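Every protein chain except one is present and positioned as in the full complex.
Entry: chain A
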């Protein structure tokens, strides 16, 4: 099959959308200095580990943890005092930041899965020390939503796949099926 037919020239509707993605993408990325601070890199590493571990209990949809990390990065890079917020409960800094990572994950799971239940997830995690309650998750979810101004549909690298296909082609290219799978 000719791969050109799989990636036709974008129509006006698609072109307008890509143009908008380019204009708004920077709003959905962590601020530049965020990754240059060593402490942030450590916190981020831990968040990745928590989100990866807990997301295995939710759904096989790999976009859920990806989305959760997007929320986490945007949140922590824009509000450096987030850990001290009264809505983030916990006895130690570790517990508080774990709760934020959980909140990011429950929101991303709700965005992707219609019948996701925080209740079921928390029951499955009950055996772990330092229990997180529904109330704590609810408060932190609302805090995250407010801080991110309810912009929970980020423009990510995935939005540009079709647009950049001709460039991939120079390096061997992808099939339509691969792009769909991504």
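Simple rule for what comes next: contacts are C-beta pairs under 8 Å (C-beta built on N, C-alpha and C of every residue); 3 or more make two chains touch, one makes a residue touch a chain; residues count from 1.
Convention: contacts and distances are computed from a predicted model.
J.: So one subunit is absent here. Using its UniProt record, which name fits best from "Nuclear pore complex protein Nup85", "Ras-related protein Rab-2A", "DNA sliding clamp PCNA" or "cyclin-dependent kinase"?
T.: UniProt lists the chain that is not shown as "cyclin-dependent kinase".
J.: For the chain left off this view, which of A:49, A:62, A:117 or A:131 is in contact with it?
T.: Selected residue, touching the omitted chain: A:117.
J.: Could I get the residues of chain A that touch the absent chain, sorted low to high?
T.: Counting over the whole complex, chain A touches the hidden chain at residues 11-14, 16-17, 20, 106-107, 110-111, 113-119, 134, 137-138, 141-142, 145, 149-153.
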